[in-house]
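The complex is shown incomplete by one protein chain, all other protein chains being positioned as in the whole.
This part shows chain A:
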Amino acid sequence: MDIDIDDILAELDRDTTAVDQTLTSQGNDTTVVGSDAVGDLVAKQQAAAAQTAAPPSPVQDFNDLLVAWRNERMCPEILAYPHLLMARTLRRVQQQMEHIECVSMGFYEDETRDAASAVANKLPLLCMEADLERLKFVVRSYIRCRLSKVDKFSLYLRQLDTQQPVPLTELLSSKELEYHERHFTILLKLLNSTILKHMPPELQAIDDNEGSVPMVEGPDLASFVFVRVTGPDLGRSAPDTDPTLEINDEGVRFYPVYIQELREEVELTVDGIYVMRYNVVQELVQARKAILI
């Protein structure tokens, strides 16, 4: 007889007794095939879920930043600005810079006394500097990418109503809002003084959507993106709690999505890579169940 004790081991590993595991402790005798993987995964997910209560670690934050960066670069629309994440990241950059400063100060004193140990101590400093540069590069590239989108959708952003699901203050950071406002003013001034003042009054609007060609260009939500389905929230919550996740005949977990134009249903299996129209996977990306690549 095959007794599966993975869940018991996992519970010991977790070293918590408070949470009652009715979920995995029943019916394990019947599900022999594949129960290893499932049990393991559940344990991992719940351990991760326990972590979310604690303040997010720098490593986790960096991974989140990478995801946000990649999504932003590939996504046709401008995504919501991660206010908390960026605030934490920028604070850490500041702290780390000061830290490096302090460490190199200590160096000067060392060098006068013992040259050999100073050379040996240089490696951590180099690593810290290189790592900081890497982080700063990502942040810079991320912000630049967002600014180019703000440029592109300047008129569209102005027309976004307050009834939008995401208000403009959530969508952009305060600096980006300022940039958007002032850049638009400058652009308007240029257009007005060069061309528009010579036009008849009814043709002077630069956000006229009534004419033969709409002047306000919104993001092309129907463009194709490469998407990788990662599962619920990058493994932070248990898969059983996700109502949209379904399991097909072969036991593979997938999200059903519906393509409006073709009237076709598609199964996006977890860990699969697809080329999809962005508006089809938009909700999955925003809920962090899938990432763009």
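The rule we apply is simple: a residue touches a chain if its C-beta (ideal position, glycine included) is under 8 Å from a C-beta of that chain, and two chains touch if they have at least 3 such contacts; residues count from 1.
Heads up, the rule we're going with is that contacts and distances are computed from a predicted model.
> Have a look at "Cell differentiation protein rcd1", "DNA replication complex GINS protein PSF3", "Charged multivesicular body protein 6" or "Light-independent protochlorophyllide reductase subunit B" and point out the UniProt protein name belonging to the hidden chain.
In UniProt, the chain that is not shown appears as "DNA replication complex GINS protein PSF3".
> Looking at A:58, A:124, A:214 or A:256, which residue reaches the missing chain?
A:214
> Can you list, in ascending order, the chain A residues touching the missing chain?
Contact residues on chain A toward the absent chain are 212-217.
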